[in-house]
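A single protein chain has been removed from this complex, and every other one stays in its place.
Showing subunit A:
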Amino acid sequence: MEKFSSFLFKYGSLIVIAIVILFFSLWDEHFFTYANLSDILRSISIVTFVAIGVTFSLTVDGFDLSVGSTVSLTTVVTAAMMVWFEQPLIVVLIVAIAIGALVGLLNALLIVRIRIPDLLATLAVMYIVAGIHKTYTKGYSIYNNMPMPDGSTAPGVFNSSFLWLGQGKIGQIPVPVILMVIAVIVVHLFFKYSKWGRQMQTTGGNEEAARLSGIRVRRIRTAAYVASGVFAAIGGVLFAARVGTGQIDAGAPMMMEAVAAVFVGYSVFGAGKPNVIGTFFGALLIGVLLNGLTMMKVQYYSNDIVKGVVLVLALAVTFIHLNKRRNG
């Protein structure tokens, strides 16, 4: 029984993913096709970036609710930079990432310096950032040739190499999928082999012991929140590139998906802690479910139920297991 439960914790989520894929493949012949599978991967690529950010904050035993709003803000800012201000691609990317870093610094200021509990601080920042993005766009999405307040047409258009980031392909593989795989591998190597990754994990594991071992835990936690903001910003850039417009509220649904992905990831291979490989599989599970359910003609507005249920189940598995280990 003991063995069975630890086996389940280790491979349970992978088995669930396999079963779900098998189920949808049998249900609909169009599901298990190259086109659809690559579509799923492309659809999860943006959420995976956001979820990587959440992985960083959870690794230092923090939390970041503001990532969804950061996606929304950076999406409209990148669009505005091109459509309204005709800035070159490199400036667009730098500004977007700088915005993500700034949101991270604000979170770190509130959590690490002023010591507001992370959930509350990032809840407030989530609203502030969402408010900024709506105020900035006056509530409108940004698109090519949109009418400006003075009656003229917007001067710029989406840069074509920018659109390639979200829509292009290398061979048969979508570019955002390639970017996602690179990010997952790099961040995995970062956590496993870099001294900074080790310091983050140590800080999250036992902050006092880390501090008394000479680690600058404030700096480390600040870095994690900045990383969280930066990865959310990359998610926002990719979203703009994928859709080709600066959609309002683009990131709103992503916070929940990203958090669910990270907690599903806790149990992948029995890690029992945030880990980026697990996060990827978590995002995959959610992507497969949403795609399959759409094929089954389940209406899109029930998606939130699916995401919520996945999060609850992932949390239940994780905490049942962790509590057992703690008591055992």
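General observations
Note that a contact is a pair of C-beta atoms (placed from the backbone, for glycine too) under 8 Å apart; a residue touches a chain by one contact, two chains touch by 3 or more; residues count from 1.
By our rule, contacts and distances are computed from a predicted model.
According to UniProt, the chain absent from the figure is "Simple sugar transport system ATP-binding protein", selected among "Simple sugar transport system ATP-binding protein", "Sulfite reductase (NADPH) hemoprotein beta-component", "Acyl-CoA dehydrogenase family protein" or "Cytochrome bc1 complex Rieske iron-sulfur subunit". Contact with the omitted chain, checked across A:Asn145, A:Ser161 or A:Ser194, is made by A:Ser194. Check A:Ser213, A:Thr294 or A:Asn323 against the missing chain and you find that the one touching it is A:Ser213. Residues of subunit A that touch the chain left out of the display are 189, 193-196, 198-199, 202, 205-206, 208-216, 218.
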